[in-house]
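Please read through the structure below; I'll follow up with questions.
Here is chain A:
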Amino acid sequence: MLLEVKDIHVYYGAIHALQGISFQVNEGEIVTLIGANGAGKSTSLNTISGILHPRTGGVSFRGHDITLTPAEEIVRLGICQSPEGRKIFAPLTVMENLEMGAYTRKDRGEISRGIERVFKSFPRLKERQNQLGGTLSGGEQQMLAMGRALMSQPTLLLLDEPSMGLSPILVEEIFNIIQEINSEGTSILLVEQNAQMALSVAHRGYVLETGQIVLEGASNALLDNPQVHEAYLGGH
Partner candidate 1 sequence: MTDQNQPLLLEISALNKNFGGLRAVKNFELSIHKGELVGLIGPNGAGKTTVFNLITGIYVASSGTIKFKDQNMVGIPPFEITRTGIARTFQNIRLFPNLTVLDNVRIAYHSHAGYNLLDAIVRTPRFFHHEKELTERAQDFLGVFNLQDRQGEIAKNLPYGEQRRLEIARALAAEPQLLLLDEPAAGMNSKEVVTLMELIHFIRDRFKLTILLIEHQMRVVMGVCEWITVMDFGEVIARGNPAEIQSDPKVVEAYLGRGAAELAKKLSEKRSHVA
Partner candidate 2 sequence: MSKRIFTLIALLAIAASMMTGCQQKQTEIKIAILAPLSGAVPTFGESTRDGALLAIDEWNAKGGVLGLKIVPVVEDSQCSADPAVNAANKVIDVDKVHYIIGEVCSSASIPMSLIANEKHVVQISPTSTNAQVTLNADGSVKPYTFRACFIDPFQGTVGAKFALGNLGAKKAFILFDQGNDYVRGLAEAFEAAFTAGGGEIVGKETYVKEDTDFSAILAKVSEANPDMVYLPDYYNIINLVTAQAKEKGITAPFMGGDGWDSTDLDRAAADGGYFTNHYSEQDTRPIVQDWLQNYGEKYKKADGTAKVPDALATLAYDATNLMLAAIEKAGVDDPEKVKDALAGLTWEGVSGRITFDQNHNPIKAAVILQVKDGEIKYVATVAP
C-alpha cells in the first residue's frame, strides 16, 4: 500500500469539511475521487499534500506517518500535486516553471534528465520553453502543470481537476497522457468533476458526498452502478 488515508476529519474554522474519510492508493494504481462541488475532493488532496492538517485521523505514505508533515517535506517524500486551476507561475518561463517543480531535487543531472522526460511527454512545452507561463493556452498550461509536478519525480501524483475548463479535444489528450504517466510507474490519485472520464482511466474509485465516502470500488463497477450513473454520469 502506497498511501493510506485513515478516518481524517478536517475543519475550515467551524465548517466540518471532511467527516472521517478513509481510502488507499496502491503502487501503480490510478485511483479517482469523484463527487459534487464542495464534497471535499480538493480538501482531501490538500490534506495529503500537507497544506491542510486533519484534526483527527492520519495519513501515511509508504508506511510513514505524514499527517503533520509540512507541505514542502511531503514533496520531498515523493508526493506531488498538480493543483486545481493549473496554477502556473505566470511570470516565470516554462523552463523556470519546470525548475520550480524540481525545487526539492539537488542533482543537476537528474533535473535535466527530468526536463528531457517531460519534453518527451509534452513536446509542445519544448517548443515554448522560453515563453512565459502566463502566455500559454489553457491546454498547454495544464500540460505544464502536470509536467511541473512530474519534475519532482513523485511516486504518487495528485491531479486536481485536470480537465477543468478544457475543450473536449484537449480533455482527450490530457487523459491519454495520464494513462501514459501511469504506465511508466507513477501512481496517480485523480480528482475529477468529469466522472465518466475519470472512471474510464482509473482502476478504482471513491465517491464523495458532503465530506464522506458513500461508495467505493473498482471503476468498472462504479461505472455500472446505477446510483453513480444517476448522480454523476447524467443518466441519459
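Picked so that all candidates are chains of the complex that A comes from, given by their letters.
Everything that follows uses one rule, which is that a residue touches a chain if its C-beta (ideal position, glycine included) is under 8 Å from a C-beta of that chain, and two chains touch if they have at least 3 such contacts; residues count from 1.
Note that the structure is predicted; figures quoted are calculated from it, not measured.
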Only one candidate among 1 or 2 touches chain A in this complex, and it is number 1
Residue set of chain A touching candidate 1 in the complex reads 26-30, 35-38, 137-139, 164-172, 175-176, 179, 182-183, 193, 195-197, 200-203, 219-220, 230-236
